[in-house]
Each structure stands twice: as C-alpha cells, then as structure tokens.
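With one protein chain removed, the remaining protein chains of the complex are shown where they sit.
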Amino acid sequence: MKEIIEELKNRFKIYEKDNFLIFEKDKLKEIFSFLKEKGFNFLSFITAVHYKDRFEIVYSLRNINLNEIVFLKTNINENDEIESLCEIYKGANWMEREIYDMFGIKFKNHPDLRRILLPDDYEGHPLRKDFRIDAPYKTLR
Amino acid sequence: MNALINSLIYGIIILLIVFTIVAYLTWIERKFAGRMQSRIGPYYVGKPHGWLQPIADVLKLILKEEITPKNVDKLIYNLAPFAVLTPSLLLFAVLPFSEKIIISNSSVGILIFLAISSIIIIGGFMAGWASNSKYPLISAIRGGAQIVSYEIPLLFSIIVPCLLAGSLNPLEIVKKQKIWFILYPFVGQISFLIFLISGLAEENRTPFDIPEAESELVAGYTVEYSSMKFAMFYAGEYAHLLALSGLGTILFLGGWKGPFLPGPIWFIIKSIILFLILLWIRWSYLRIRIDQLLKFSWKFLFPVSVLNLLLTGLIVILR
Partner (left out) sequence: MEVKRIESNGFEELWVNMGPQHPASHGVFRMQIKVDGEVIKEVIPHIGYLHRGVEKLGEFLTPVQFLPVLDRNDYLSSVSNEFPFALAIEKLANISVPERAEYLRVIAAELMRISSHLVFFGTFCLDMGGALGGGSTIFLYAFREREKILDILEKWTGSRMHLNLITFGGVRYDIYPGFDKDLKDFLKDFENKIKEYEDMIENNPVFLARTKKVGILPKEIAMEHGCSGPVLRGSGIKFDLRKAKPYSVYNKFEFEIPSFPDGDVYSRYKVRLMEMKESIKILRQAIDGIPSGPINSLMPLKVKTHIKLKEGEVYEAVESPRGENGVYIVSDGKFGLYRVKLRTPTFYNLSVIPYLLKGALIADVVAILGSLDPVFGDVDR
C-alpha cells in the first residue's frame, strides 16, 4: 500500500493532506486507470463539497484484496467541467448524476446527465451554499 | 312435458343451492386460510365465527359504484362478465346430485362438461382485450396460453375413469364404481393427480394463477371492473371450482354413494372436501413463472397422461 501511494506521488504529482490525496483534475483518467490496475476496483462513493469559491470533488476507492481504502480529492472552480469516470468505473453513472443534481457540476462525456433525485423541472441546485431554502418552488401546474 | 318441468324445478333449486354454497365457499376459504396462517379469519360480522361475512360482502358489492373507463369497447366490456358466469353455472346441469336428481340426463355428459368449461376463458380474454390497457392485455394473453396447454392433460385424465366405466354418462360412471376409481391400483392415483393439477391450472388458482398474478400485474384481466361485474367474475370462478370438484367426486370419489346420509348430502360433502384440498395447495405454494408452467405442461404432464391412458386401455382390454 505504501508503495502504491509513493508511486502515485511521484508519477502524478499528488500531495497528501490528512489521509486525503489531492490531485489535479486533468490527470483524472490516468490516475484512476492506474489505481484500477492495482486492484482498487471497488468504487465506494463520489461526492462534492462547496467551499467559498471552489468545489472539491471527493472520490473513494477500496481494494478488497489488500483491504485498504483510499480517498482522492480534486478542486475545480465554479462553472468548470470535469471529466466523467464512467468509462473506467460504470458505477459512476448514478453518482455523478447525483452530484449534477445537487451541485450543478457538469461532467464531460457522461452518457446520460440529468437529474436523478429531484423532479425533472426543478430549478436550482440545493446543496450549494448560495441556495435559498425559503425561495418558492414552482410546481408543474 | 313432465321431464321438462322436472328439469326446470330441479334447475331452479340447484341454482339456488349452488349460489348459497358458492357464497359460503368464500367464508370457508377465509377461515381455513386464516387458521393456516395462525390467525382467526372473519370474526366480527356475526360473532364469534363471522358466518355473516358472505352476506356483508354481497351487499357491499351490490351497493358499490360502477365505474366504467372511458376508452373501453363497450359491448365486449359489458358482455365479458356474463361470458364467465353463465358457463360456470351451466356446468351444474350435467352433474348428478343423486341417482334421480340430475337436470339433464344425457349420454355424453362428460363431453358437454368439458366443452362448456373451455368457454370460460374466452370470457376472460374478452375482458382483457376490451379493457384497452396494457396490464389486462398481458394477463389475458398469458391466461389463454395457460388454459390451452392444460386442456389436454385434463382431457386425458378424465378419459381414464370413463374408460374404466365404459361410458360418458356421469350416472353410469358412478353406478359402475364398485370401488372408488381413485383406489384403482395405479392408474387411479395418477389420473387423480393429473386431474388435480390440470384442474388447478384451468381454474387460475395458485400455483398457476398467472392471469391474476397480483404482485406483478395487479388483479390481471379484471382490473378495470368494479362492483357487480367484478362480483360476477368472482362468483364465476368459485362456481367453476365447485363444479370441477363435483366432477372430481363423480369420477374418482364415488359420487353420491355412502352410508347413512342421503345421496345429495354426500355429494356436497365430498365436493367440499376436494375443494379444501385445492385450497390447501393454494395457500402453501408460490407462483410459477409462465414459461416454466408451459414447459411443465408440454414436456412432463402431456407424456405422462398419454402413457397413463395407454396403460388404462391395456387394463380394460385385459379385463
């Protein structure tokens, strides 16, 4: 496990901060293909956090054989797009749809990016910090 | 002229008796099922046993509002319940309740029974098509496939007692049963089993209740019906079941023969016992899938029933 993290740090310029590995969003596909080869083929969850001027997208992978879990993070600015993981991990489909639904972050090359939990005609993205919870909701009729 | 009036009087009396028994069959079913599931069953209407429950159900169904969806095919939609109820009641015309009580004494009674009971599914199909909606359509198609596949084993299992007795007249078959046909060494039991299984399938009862598969297609082909029309489907199903049990007692269990009590009472008691066996199977088994059902019928029941028939033919020749 230590060797994998060392190799990640050297090859892809990742730096570590309290057990989270922070990478740059351009290297997404290479990092995840590398990790999938090394046995991290269980995608646990993908989520996003909205800080004052940026979004942080958090990925979590597990390795069943080595019994390890690894967390990866990346920062994107508002209104930016990021590559989708659907080609490498098929399960990212619903996870990224949920992030789009709640935060408004668009994923490039996603096969089917539309709202999943909220109604299809909902306006706004609830989990953003600038979402007003007392704004009226326009219903279908 | 005398025979006509006789038949008319017997017909009316038997119809009334059949309606009452059909209503109380629902009560028997609910009590029996409740006991099997470690609960009481109907209790409140007519304490402590809930024996007024069927009357309450009939009243409720009569007084409910009739809702007809807008896009149905009106003529067929309204005719379908009658097409299910009338043949079911007609079946009782050929079953003898005792040596002298029979509405229509014809020499091909069993054939008439089989012919009429095949019409009942046409009513179901009419209901499914006329409802103009996907779920009833799927269920009606499944029902048609199922009934057609199980007609043949039913036929072959009914022919066995007719062969053993040498006639198609139900009166003759009962008179020739010195020992009940079910106790016949080998062919009796197999025919009885095949009769039970095919009867269940013809009847749309679990484990073969695919047309009314409740958890997949809610209520099957009767889904768009309400109030009295639904009651007619329901009553038709129970009447058909009772008629089938009646046929089973005549063919295999000795009809009206028995000590002490008069003939018709024995006939009714034996029919109800057969009905209870069918009920027991219904409340213990899960439902088979449609393709497994058809496979079972054509690949297993059909060869077995043909072999059974050949064996019976051999026995009759050697007798």
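In this document, chain identifiers A and B correspond to the written order of the chains, with residue numbering beginning at 1 in each.
Here is the rule we go by: contacts are C-beta pairs under 8 Å (C-beta built on N, C-alpha and C of every residue); 3 or more make two chains touch, one makes a residue touch a chain.
Not measured: the values here are computed from a predicted model.
**Q** Write down which of B:Tyr44, B:Phe186 or B:Tyr285 is the residue touching the left-out chain.
**A** Of the candidates B:Tyr44, B:Phe186 or B:Tyr285, B:Tyr285 is in touch with the missing chain.
**Q** Across the whole complex, list the residues on chain B that are touched by the chain not included here.
**A** 33, 36-39, 134-135, 138, 206-207, 209-210, 213-216, 218, 282-292
**Q** Take the complete complex as the reference. Which residues in chain A touch the chain that isn't displayed?
**A** Residues in contact with the chain left out: 18, 20, 41-45, 47, 49-50, 58, 60, 64, 67, 69, 71, 89-91, 93-95, 98, 102, 112, 114-121, 126-127, 131, 133.
Heads up, the rule we're going with is that only the chains that are shown with their structure count from here on.
**Q** Can you work out the whole-Å distance between the CA centroids of chain A and chain B?
**A** Centres of chain A and chain B (C-alpha means) sit 61 Å apart.
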